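One protein chain is absent from this view; the other protein chains keep their places.
A, B and C are the chain letters, set down in written order, and residue numbers restart from 1 in every chain.
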Amino acid sequence: MIEHETQIRVCYGDTDMMGVVYYGTYPRYYEIARTELLRAHGITYKEIEEAGLIWPVRSFHATYLKPAYYDDLLTVRTFVDQLPEVRFHIHTEIFNQAGEMINKGEVVLISTSRETGRPIKTPEWLLSKFREMGE
Amino acid sequence: MIEHETQIRVCYGDTDMMGVVYYGTYPRYYEIARTELLRAHGITYKEIEEAGLIWPVRSFHATYLKPAYYDDLLTVRTFVDQLPEVRFHIHTEIFNQAGEMINKGEVVLISTSRETGRPIKTPEWLLSKFREMGE
Amino acid sequence: MIEHETQIRVCYGDTDMMGVVYYGTYPRYYEIARTELLRAHGITYKEIEEAGLIWPVRSFHATYLKPAYYDDLLTVRTFVDQLPEVRFHIHTEIFNQAGEMINKGEVVLISTSRETGRPIKTPEWLLSKFREMGE
Partner (left out) sequence: MIEHETQIRVCYGDTDMMGVVYYGTYPRYYEIARTELLRAHGITYKEIEEAGLIWPVRSFHATYLKPAYYDDLLTVRTFVDQLPEVRFHIHTEIFNQAGEMINKGEVVLISTSRETGRPIKTPEWLLSKFREMGE
């Protein structure tokens, strides 16, 4: 299993009039965290795109367990437990400073050819990077 | 069943560098559509809050079937098929101008006391409004 | 002078924990309003881009006079008082339901070649459309 933790500070613009982080802010947190997971393992999403691969989101699911507040320093834990052959499942859990899990969910990306816009098998060079990461 | 359709025009700020609507923009579309469903039936979210009830999001799930593009005029169909006793399930489907379903999902809100922050049964005056709507 | 009015409903995601519309939400309102000004005069930003012209923002200035609140139905008035030869100045004023001006400002776009990324004179076919609008 590959995993990574990123810290995100909640800013004013992330909140709504309920005084907590807006539910539509979380996809952004998930995105930042999965990018940092890849970067920590030497992959930038940028180089993936340059190799002709894009990873559009196929599905997003999140459960909101507790609110997050302005100025919270959240820990976003991301993990991957299967090779992203075509579908790339990324699990995310978010914790507040008190160590409480406040949000958890999953995003599924689809390996897609930038040229044709169609799903493709993730290139072997990239899959082998994932195999190395998991060791 | 209660249902409603709202139209939303995709703006520049909704898109990302992939040239399509960013996946994190959809929660906003879902929110606008469910507010308009309520408004169309004579309920404003504002009066609900004034009555001491808040509806924080418990979960969000969306499947991204096709991309939405800048300037698209989307039709967002929202429907409710059970009384929101405590959990309020709202189904959403989004269609593009060609009539293709591009996104579908569900949001679950929880009837919560503004004062205590705890889940409560939705007040009877509001439930009876939902019963009327569904007739 | 060319002018147009668009209505925008404030949604939950537009607000912040101060209970009012976040200052960073306004550029989006300005963008929606100027797009609708063009559309009302038979120009879509999309066709402009297809003609090889892009209009990146050069500057944004806004003065926040009064707060806007959740569920407000804002009237966004946009006007253009000079031909967009290279720089395209767009003035914006936002009013609440009570008719109070709550925000005013200006955005300057630059006519730019999509191919070279350099400023260019706005094509004559487009300038003449602006001349017609102003009549």
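The criterion applied here is as follows: a residue touches a chain if its C-beta (ideal position, glycine included) is under 8 Å from a C-beta of that chain, and two chains touch if they have at least 3 such contacts.
Bear in mind the structure is a predicted one, so any value in this text is a computation, not a measurement.
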{"item": "Residue touching the undisplayed chain, where the options are B:Tyr70, B:Phe95 or B:Phe130", "value": "B:Tyr70"}
{"item": "Selected from B:Thr15, B:Ser59, B:Thr75 or B:Thr112 as touching the chain missing from the view", "value": "B:Thr15"}
{"item": "Residue, one of C:Gln7, C:Thr44 or C:Thr63, that touches the chain absent here", "value": "C:Thr63"}
{"item": "Chain B residues that touch the omitted chain in the full complex", "value": "12-13, 15-20, 22, 24, 70"}
{"item": "Touch residues of chain A, complete complex, unshown partner", "value": "9, 11-13, 27-28, 31-32, 35, 44-46, 70-71"}
{"item": "On chain C, residues whose C-beta touches the chain left out of the figure", "value": "18, 20, 22-28, 31, 54, 56-64, 67"}
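Heads up, the rule we're going with is that only the chains that are shown with their structure count from here on.
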{"item": "Centre-to-centre distance between chain C and chain A (centres being mean Cα positions), rounded to whole Å", "value": "33"}
{"item": "Chain C, residues touching no fewer than two other chains", "value": "12-13, 70"}
